[in-house]
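Only one protein chain is missing from this complex, and each of the others stays in its spot.
Then we have chain A:
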């Protein structure tokens, strides 16, 4: 029987090893050759979630970024050269994001990388970008430690971002819960496998407690979980005024659906990780009633820069309405293009300098200034779900 035990053990180990190094699919848009400016093009890499749990984000970002590239190229390009976007897949995994970035830098010779869509995956790219001295503009990373090294407290010289950071997002939702929803108690239900979720949880809790709210309990789940009834039964017994659920759409959809089926009717609040059409597909429109999320922009906003972006995106993507990630992807690329223009040449060091000096740049998600921590200072919106559609609730300035 010892032999059986050994076989089972080796089987488990093999399975774990195999799944660890599986799926190294990289979709490069182009062949890997040529220098920085060969053939009159400037190459910009995108390290995105084309497959895996956050594939919806990567898809939106790449569509937004492609739109920006097309617009810029149609208007004559940057410094008289055409932009070329090279997209690599990171399979929604941090370690694959590292590999994809290495490939973009060493074989595709890009001058700047945009991506990834999430904090965890961006953190996989940061060491590569820093080592190779290539500027990185994260599209959707909202965790503070992406641009500021956690241990030393120094700003990562080559890392920038297009999204606002978690303290602001967590704060906005805590204030919204206290002021608009008149909530006194909350339960926080965090995705412990995600840095983004833990960041939001921390700053929501600080603000909510700081202003007199009470956090009844902290619960956690992990990505790819599918049964949440045990914890939801616990939350139901605690009976909070609101439930803060700072996770990604796939699990959020399942959680909200199961909670509503169990008769939990209190509002769910979340962040920009909810922003995907799949949330509605998984949870269903009815379950999403009485839920709110903070986001980077609202497609219903009537400001000129928003409407022109929404119209162009719809025209390019068969009428699809751009979500927050699409807007951020568009903005990240415009941010890079602006920096290259100001740098005067497509040289990574000069682009880095120019990026750090970005000021009052008008983009689709608002007017952006990058502060000394390379974080944008800009407005957030709170959206409410009505019949499965995001509707504009309120806009909060920093």
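We adopt the following convention: contacts are C-beta pairs under 8 Å (C-beta built on N, C-alpha and C of every residue); 3 or more make two chains touch, one makes a residue touch a chain; residues count from 1.
Convention: contacts and distances are computed from a predicted model.
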item: Among "L-sorbosone dehydrogenase", "2Fe-2S ferredoxin-type domain-containing protein", "NAD(P) transhydrogenase subunit beta" or "Branched-chain amino acid ABC transporter permease", UniProt-listed name of the chain not shown; value: "Branched-chain amino acid ABC transporter permease"
item: Of A:179, A:261, A:311 or A:387, the one touching the omitted chain in the full complex; value: A:261
item: Candidates A:84, A:166, A:250 or A:375 - the one touching the absent chain; value: A:250
item: Touch with the omitted chain, as defined above, among A:65, A:200 or A:282; value: A:282
item: Among A:52, A:213 or A:324, residue touching the chain not depicted; value: A:52
item: Chain A, residues in touch with the chain not shown (by the definition above); value: 1-5, 7-8, 10-11, 14-15, 18-19, 22-23, 25, 50-52, 55-56, 192, 217, 219-222, 224, 226-227, 229-231, 233-234, 237, 250, 253-254, 257-258, 261-263, 278, 281-284
